[in-house]
Each structure stands twice: as structure tokens, then as C-alpha cells.
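Heads up, this is only part of the complex; the chains shown haven't been moved.
Note that the chains take the letters A, B and C in the order they are written out, and that residue 1 is the start of every chain.
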Amino acid sequence: MLEIVDLACIRGDRRLFSGLNFSLMPGSLLYIKGHNGSGKTTLLRTICGLFLAEDGEIRWNDKNVRSLCEDYNKEVLYLGHHNGIKYDLTGYENLQISATLDGDDVDEDKILYALAKMGLAGFEDLPTQVLSQGQKRRVALARLLINSSKLWILDEPFTALDVAAVDLLQSVIAEHVANGGMVILTTHQEVALTAGQVQTLQLGD
Amino acid sequence: MSINWFKFSSPATFYPLAGKLIPIFGVLTALIGIFGLYWGFFQTPDVLTDQKQYYRIIFIHVPAAWMSMWLYVIVVAWSLIGLIFNARLAYMIAAAVAPTGAIMTVLALFTGAVWGKTSWGTWWDWDPRMTSELILLFIYVGYMALRSAIEDNRRSDRASAVLALVGLVCIPVIFWSVNCPDPNQCAALHQSSSMSGIESNILFAMLTMTVSFWMYCFLVPLMRARNIILEREHDTAWVTEMLEVKK
Amino acid sequence: MFNIFRCIVMRDLTLAMRRKTDVLTTMFFFIIVVSLFPLGVGTEKETLRHIAPGVVWVAALLASMLALERLFASDYSDGTLEQMLLTPQPLTVLVLGKVLAHWLLTGLPLVLIAPLVGLQYHLSIESTGVMMLALLIGTPVLSLIGAIGAALTLGLRGGGILLSLLILPLYIPILIYGSGAVAASAIPGSELQAYFSLLAAFLLMALIFSPLATAAGLRISVE
């Protein structure tokens, strides 16, 4: 279980939010809303530990994440505005390296399957440099299929994706939640997923 | 009685405190400085071996050289406090001290060069002590360059603190290597200080000037720290309040 | 743990191999800088032999420093660096892996090319050997120290030249003892062991402290 207690964040000299409290149970999805510049990205980066909060605490299964360090990293997967893939490596190599670093033991078939499922069959062995904006995003998202983390933190995962890919990603997220995972996501696009019964958190006014 | 240190570690309390200290240090700097210069110019011999009058640059040169080193240690100390306690004020003080340190280094180099021209007939030589001072200047410049290259205050505070610490580990090694370029002869090298056998009047003037420099090095960083605080906290409640009261 | 280390090293080597030029450029930069000097200074044998150790080491410093800029920059700009910070692996191991790969690509070639420089500057065979050994111990220190600077200047405008401001002064001991060893080797009967022990001591110290400082720097810069 993830608990956010009295969190406050400052960027530059603007206080983005303070006294933020919420908790997230296994099997649930949190949709963070807010206009441009309301602090969504900052909140997500704070939760996964890339940004240091000004005040407050983030707790994972009742322990402060700062004391958990690498154990917490194992439970979290973050996908931000950047794709986080090397453009000089192929999609296959990218996934393989990130799996090794994540400490997951995945075999070749699983990676090929993940790429194929993201609609990249035939593109596995091209350096991702030559892929289009949306295809690069798909490579990054294929990580979701081979990773064993509990908590997914997705910052506008639907950008650059075409309609088919948006649908696919929604089903992947829904499945993860159904299997007891947790998801925190932001998006400005109206998708079916966020229209349903999900927790929402509104940042800004 | 125990002092509540945490109270003073907040910019809001430090700001007025610094405001009160500044005039005190200002007066001390001036008084001691004038006295030291007077002593240096009128109570000391006119000629020291073959250096004529010019040796009196020592009253600026030596305090400046000492301060340039001390101030680096002070920068490191505040950076360390900042990193350990995540204290904003400590970083701000470190940021305020560094430029003064750099200025002291420049002053030491400049007075040293002028002195060298008058006594050795050359502006510059690659003597270990001079070289070390020059390297110290580079390190100050690197520190300040890094600090001003980073827009985000939090990042620039912490990044420059790490750099200062790295410098602390490296500087002794660097200075020592400059002093002893041939490791086979280092043991034999006798590091003689030119202070030994110095006339007591000269020594007294020099020490007085050093105290004056210390005061100056409290004064200016305090003023700079106040500016930094105002700049960074301009939209907090206490600054707005204070500015309104002033109006 | 070793698995992770190897994965990072292999990753960076693969990336470099994809752009074949990457491997050779540091070496060529070194050669060009070294070759420029005789053009500016004149080509008398004695002068050249005299300035050779200094020139070689300054060129090595510059070559290693130039390549450093790329150590984390591309990982930073495409977001893979923040992913690395989020992996459940100790960051110091990842950093060490990256530094090793970097040294293999930029430091080692300098060691191998050194004999050529020896010829250009009319060095004796012993001096050339000493130069190679000194480079072999010294260049890893350059990479290790430089990594700290690279981490701290990550993503800053004017990073390359800022980086040089930060780390060139820190390179000075290596420069002094590296070139000192070569210069001493030209004097018959001089004792070289002290130079090498010192360089080795620097290497040890850098191996211990640099990954820690670099990891801290990375965390600060990615925020």
C-alpha cells in the first residue's frame, strides 16, 4: 500500500501543493488531473523518488520509502515525458537491458512477444532512432509487459500514440489493476479508462 | 543556558540578526584596519634588506593569502552542514562567502605580483606557493561557475556543495604535489617560512591587518547573504511583511 | 551484482561500437593535439624531447576531458539515466561500470598510441615504456575524477567548457607525477618507483571516493 502524508513540493519559488494526503490500495488506479503547470509531473517524480519533497512523507507498506531505498525501486516503474530508451540500440536490446537492470529474469521470447504485442513486429532489430515518435513511445511502453513491478507511475502515457495503441495500452493497464497492481497516471486525453470508476486527485484549481 | 540553534537556522531570524551584526563588523574592520596600516607604515623600519619601502605590501599580501585559504575551509564547512541537515541557510552562507574568498585570492596574487616585480624583477614565477594560490583561484572560479550555471536554486546549492567537498579532498593533494614535484627529494625539502626571524613590529602590524581582514570577511559575506535571502525568499510571508513595514 | 556491472559495461561498449567513430576520435584528438605542438614550437630535437612529457600529459588530460562530457549526457537527455536511478541496483556499481567502459574507450587507446608519440618527439625506448605505464595508471584516475564533474554539470548549457573549469585543476597531481616520471626516466639512474607508487595511490583513492561523489552528483542533477 502506498501512502502519501502531508506532502509539499516547491519548484523554483512556487509552492505547487502542500498538505497532500492520499493512499492507494492494491488493485486500484489513481488518475491525477490538473491543468498545465499544476504540478502533476512534479508529484509523480516525487513519489518515485527522483524529486525531493520539501516536506511530508511517502510510505510504502507502512515504511518510509527513503529507508527502503532499492527495495522500493524494485516495486516501482516510472514512465515520464521522456521515453527512456537509447536511440542507438534496437528495441530488443533496450528491453533486454532494462530487464537486466530491473533484476527481472526474462527470456528472448518474452521480449519478442512484448514488442509484437505493442505492434512493433518487424521493427525489433532497427535502432529506435529511425522509428517515428509514436513507435518510440511504444518501445518504452513495452517495458510494462515484461516488468514485475507492483506500482506503475505513468506520466501522459498516451501522447504520440495512435488510436489502436491507446486502446491496447488501456487494456494493459486495466489488466494490471485487475491483477492487484496499482497505477498512478496523468493524461489530458479523454480515455475510456479514466471515465470509469477510478480514484481521481485534482491538483491546482 | 542553551541557545536554540534551530531558531537561528531559519532565514527569517537570521536576516535581522545579520542586519544588526553588519554595522559592528563594519566599524571593527575600519578601526582595526586603520590602526594596522598606521602601525605598518609608521612604526616599522623603512628598509628591509634590499626590498626598500615596497616590502610593506606584506601587510595586505599575507592577510589576503591567509584569508583566501581560510575562506575555502569555511565554504566547505557550511556546504557540509547544508548537505547533512538540508539547511537552506547554510548553503546561502556558503554562496555568500565564496566570492569574497575568490577576491582575497586575486588580491594575494596581485599584491604578490607587484611585490615580485619590485623585489625579484619579475611579475610572475612558477614558485610553488604562487602556483598553489593560482590553482586555488581556479578552484574558486570553478565553484562559482558551477553555481551560477545552474538555474534551479536547490540543485545549484547541493551540486556546488558536493564540488566543494571534492575540492577539500583534492586541494591538499594538489598543493602538496605542486610543492614537491620530485617525490624522491621531498623528504629533504625544508619548508622554511619567511616569518621566522621577522621583526616584531612588522609581525604586529601584519597580525593586526589579519584581524581586520577577518572582520571584513564577516562583513561582506553577511551583506551578500542578506541579499541572497531577500532574492530567494521574496514571496514568503515574512519578507512581504517586512518590506511593507519599511514602506 | 557482477551481472549488472557487466550489463552496463557491455551496453556502453555496444553503444560506442554502433558509431564506429566514437572509438577512434579520442585517439585522433590526442594525436592531433600532440602533432600541433611541433608546428607551433619549432622542431629542434632537444626542445621537443624536453617538452614531450608535458605535452603528452596535457594532451591526455584534454582528450580524456573532452570525451567525459558524453559520459552521462546522452543518458540524461533521453531519460535512460533517470531510469537507472530507479533500478533496484546500487548506483555506485552502475557508475563504476560506466566509468570502466569509458576508460576502455578513451583511456586505453591513449596508452596504446603512446609509442607513436614517443617517435614523434624522439624519446628513448625506456622513456616511452615509462610513459605507457604512467598513462596506464594515470588515465583511469582522470576518468574517475572527471566522472564527478560530468555528473555535476549534467544538462547545463556550456557543459563542456564548464566541466573543464571544474576538473582540470583537479587533474594537476596526475599531470605533475605523470610527466615527472617520464622526465625522470630520461635521466640515467633516477629512481622511478616513487612516481608510480604515488600514481597508484591516487588511483586507489579515486576508486574509493569518486563513485560515491558521482552517484551523489547524479541524484542532484536528475532532480
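Here is the rule we use: a residue touches a chain if its C-beta (ideal position, glycine included) is under 8 Å from a C-beta of that chain, and two chains touch if they have at least 3 such contacts.
Since we're looking at a predicted model, the values are computed, not measured.
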Copies present in the complete complex, per labelled chain: A x2, B x1, C x2
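By our rule, only the chains that are shown with their structure count from here on.
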Between B-C and A-B, which chain pair is linked by the larger number of C-beta contacts? B-C
Whole-Å distance, C-alpha centre of chain A to that of chain C, is 37
Using CA atom averages as chain centres, what separation in Å is found between chain B and chain C? 32
Chain A to chain B: how many Å between their CA centres? 48
Where chain B touches two or more other chains simultaneously, the residues are 154
Where chain C touches two or more other chains at once, by residue number: 223
Which of the residues in chain B come into contact with chain C in the complex? 135, 138-139, 141-142, 145-146, 149-150, 154-155, 158-159, 162-163, 165-167, 169-170, 173-174, 177-178, 181-184
Which bits of chain B are touching chain A when the two form their complex? 152-154, 232-235
Chain C residues within the chain B interface of the complex: 145, 148, 152-153, 156-158, 162, 165-166, 168-170, 172-173, 176-177, 180, 184, 190-191, 194-195, 198, 202, 205, 209, 213, 216-217, 220-221, 223
